[in-house]
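All protein chains but one are shown at their positions in the complex.
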Amino acid sequence: MRRIIAILLLIIVAMGINLTLAKIPFGTPKTKVGTHYIKEGIKQTGSDNIVTAVVVDYRAFDTLGEVTVLFIAAIGLGAVLTAGAGVGNRKTQPASMVLYTGCRLLFPLILIFGTYTFFHGGGFQGGAIVASGFLLIYLGCRERRISQRAFILAASLGGLAFVVIGLMGLVFGSYFLLNFLPKSASNMLFSAGVIPIIYAVIGFKVGSELASIIDNLIEES
Amino acid sequence: MILLASFLVVVMLVGAVAACIFRDLISAVIAAALVSLIAAILFYFLQAPDVAMAEAAIGAALTAAIFIIAISRTKRHEQ
Amino acid sequence: MSFLNNYIYYIGAFGLIFIGLYTILVKHNLIKVIIGLAILDTGVNLFLISVGYITKGTAPIFSRPGIDPEHMVDPVPQALVLTAIVIGVAILALALSLAIRLYQHYGTLNLRKIMEQKW
Partner (left out) sequence: MVNPVLLIAVPLGSAFAIPLFALLRRGVVKYIPPVALGFNLVATLLLLGKVLKNPVIVSIGGWQPPFCINLVAGPVGVLFSAIIALVGLLVSIYAMDYIKEGPTEKYHMLYLLLLTGATGVVLTGDIFNLFVFFEILCISSYALVAYLRDKAGIESAVKYLIQGAVGSSLLLIGIGLLYGQFGTLNMADIAEKITSASPISLFVPMVLLITGLGVEAAIFPLNAWLPDAHSSAPSSISAILSGIAIEVGLYAVARVIFTIFGASGILPFLALLGILTLLVGEMCAFSQNNIKRMLAYSSIGQIGLILFALAIATSYGVTGGLFQLVSHTLSKALLFLAAGYMIYQTGSLQISALEGIGRKMPLTCLAFTIGAFSLVGLPPFIGFPSKFLVVRAALATKETYFCVLIGLALLGTVIEGAYFFRVVQVLYFKADMPNQGRKDAPVVALIPMFIFVVLIVIVGVYPKLVTDVLNSAASELLNRLDYIRSVLG
């Protein structure tokens, strides 16, 4: 019964959406806003990756909101899963020697790769890579734990840095999140004003938030 | 190119259906991760390399990891 | 062929959206429902990216000189999807943590059984 209702409902929705999709043919030329960003983006922001320019400059406010969402998830996870209604410890076996050594060797490499990605790929991806490094450490070397508090502290420092950069834009140029540093056309690390700084902050923040989420989930409560 | 994309879309939809009907939750999660991974490839075809990388790193790998951690702390089989 | 050219990505995206919605509506197991949410999110993201695509376009990155800006795909949906992916993961993580707690309280993840226990 439930299935039939669900399928009927979905068919109605599908027919409606089909009507609207006819107005959005696939592969047709892009929009006013997108064209503007492509034409002016490199001049206005100094970033040769237009997606980066949009994420970190034109729509940086969204990105601030988004790292806040992840922060809320990390905090909320901590609030939901903190001990209190504990149901006894799960038994953990120590990892084998090979795994242990392998993890310890790989961990710094992953961190370096993640940091590289902060600047050259993007903040979120770099953050996810760093977090996967922490996942590895938890799987391999269980006794080595970073306290939950440190992750939250790192995440909140990242968030605070983001807000402070925004407020500096307000102070120096009367616009929140203004790209107030000088920009140059060359493809140097800091050629795009505050963009690389913000992206590094995002990566740092996303990394510590995801690591905190993993840490909370994996913790034996 | 378009045939390859169509093939991938079909595989992706089959994976999604599989994720819906598998009774073993770990298998279902792996099917869902496959869906994410193929979506990442499709993002690459659609000229969105940044998104493809983020989807592969966050959508496929990390999501699957947290699903598996959560399943290991609850029940593995759907009843 | 032109049908595939025009519709295959939309079919993929809305196929995922409908399979995800169906899973959420029909399944009783909470983890299954959360898997449905993940599939739904992926479908929405694929749809947004397909909206921004133009035929024979290039990525909106000036990686080498001489790229024609006229043939770049729309960067805005890509930025939106980057945001949406992270938000999706946040919701999934919170949902899973609630699922773990729910299991500790009720000993089951079957939503129907949980409702029965309550009343």
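A few comments on the model shown:
Which chain is which? They are A, B and C, in the order written, and residues in each are numbered from 1.
One rule holds in what follows: a contact is a pair of C-beta atoms (placed from the backbone, for glycine too) under 8 Å apart; a residue touches a chain by one contact, two chains touch by 3 or more.
Because the structure is predicted, anything quoted here is derived from the model rather than measured.
Within the full complex, the chain left out of the display is in contact with A, C. Those residues of subunit A that touch the chain absent from the view are 16-17, 19-24, 30-34, 36-37, 44, 57-62, 64-66, 68-69, 71-73, 75-80, 82, 84-85, 149, 152-153, 156-157, 159-160, 163-164, 166-167, 169-170, 173-179.
The omitted chain makes contact with subunit C at the following residues, 17, 21, 24, 30, 33, 37, 40-41, 44, 47-48, 51, 76-77, 80, 83-84, 87, 90-91, 94-95, 98-99, 101-102, 105-106, 111, 114, 118.
The criterion applied here is as follows: only the chains that are shown with their structure count from here on.
For this pair, subunit A with subunit B, the centres built from the Cα atoms lie 19 Å apart.
Chain centres here are Cα averages; for subunit A and subunit C they lie 16 Å apart. With centres taken as mean Cα positions, subunit C sits 10 Å from subunit B.
Among the residues of subunit A, those in touch with two or more other chains are 49, 51, 122, 124, 210, 213, 217. Across the assembly, subunit B contributes 48, 50-51, 54, 58, 62, 66, 69-70, 73 as residues in contact with two or more other chains. Listed in rising order, the residues of subunit A touching subunit C in the complex are 2-3, 5-7, 9-10, 13-14, 17, 21, 24-31, 33-34, 37-39, 41-42, 48-51, 53-55, 58-59, 62-63, 65-67, 69-70, 72-74, 76-77, 80-81, 85, 87, 122, 124, 206, 210, 213, 216-217. Taken in their complex, subunit C has these residues touching subunit A: 5-7, 9-10, 14, 18, 21-22, 25-26, 50-55, 60-63, 69, 72-76, 78-80, 82-83, 85-87, 89-91, 93-94, 96-98, 100-101, 104-105. Considering their complex, residues 2-3, 5-6, 9, 12-13, 16-17, 19-20, 25, 28-29, 32, 35-36, 39, 42-43, 46-51, 54-55, 58-59, 62-63, 66-67, 69-71, 73-75, 78-79 of subunit B touch subunit C.
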